[in-house]
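Below: one structure in structure tokens.
Heads up, one of the protein chains got dropped from this complex, but the rest are sitting where they should.
Presenting chain A:
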Amino acid sequence: MFKRRLQALEYEEYDKVDANNLQHVKKLVSWLENQKIRHYKIDDRGAILDIESQQWPATYEKYLEDVGCPQFETPLDKVEWLVGLAIRLEYEDNRDTYRSIKGTKKKSDQPIVKSTNPLDNLDFQSEDFKKGVSELAKLLNIPQHPNHLITLEACSKFICKRLNEEAVKNPGSVIVTGQPFPIMDTNAGFKIKDPFLNKAVTILSLLYIQDLRDLQTKINEAIVSVQSITADPKTDTKLGKVGT
């Protein structure tokens, strides 16, 4: 997971670190503190560098607390965070050097985010992946677009809207029970001679109206949330007077 970052830090055994192996962790952490993080003064580093000691795990926990590591469950997360810290410190030490580096290709302008999400490391263009998307779409009864990524987007929308926890529990809440409406008979606002184009324009105008509706609903929600702070309607019948 952090192979490349360790490589960047010039850690010798960058490709062999296993965060679940205590020996590996000991070695890496002591190296990081000594070379990169340097949180303790040199004289105080004895305990964390003494990787043979029985007390090391406790020292490690104390160390994590001292450098401000949040509470993580797994040893992997802890190491991951320490490596991140080291990278940051390394960057700050040499900020000027790094700043002058400009990408040679346009693509590398964008920082390469090394994600821990395994999905991000998939090859989205592989045949295997395409086949998977196609099967998913068939399963969900969604028409397929020539670009499988768009098909995937449609699947994702469908799943988020119709198959989320709430919706599965209470399907009535999301299934629209409106009256059938002859959408093709609606007037798109302008007429085009070509019947196919006209159909497309009608659909687009309906989709546009739906977008507007979503926007208006959000506006209403914003108003309502402000009202929860400002609203205080009062009446005073003593003020009232019926005329003649």
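One rule holds for everything that comes next: a contact is a pair of C-beta atoms (placed from the backbone, for glycine too) under 8 Å apart; a residue touches a chain by one contact, two chains touch by 3 or more; residues count from 1.
Everything that follows uses one rule, which is that contacts and distances are computed from a predicted model.
The complex includes a chain that is not drawn, and of the options "TBC1 domain family member 2", "Probable cytosolic iron-sulfur protein assembly protein Ciao1", "Ubiquitin-related modifier 1" or "RNA-splicing ligase RtcB homolog" the UniProt name matching it is "RNA-splicing ligase RtcB homolog". Only one residue from A:Q125, A:S173 or A:T237 touches the chain missing from this view: A:T237. Although one chain is not shown, part of chain A still touches it, namely residues 179, 181, 186-189, 205, 209, 212-213, 216, 219-221, 223-224, 226-227, 230-237, 239-244.
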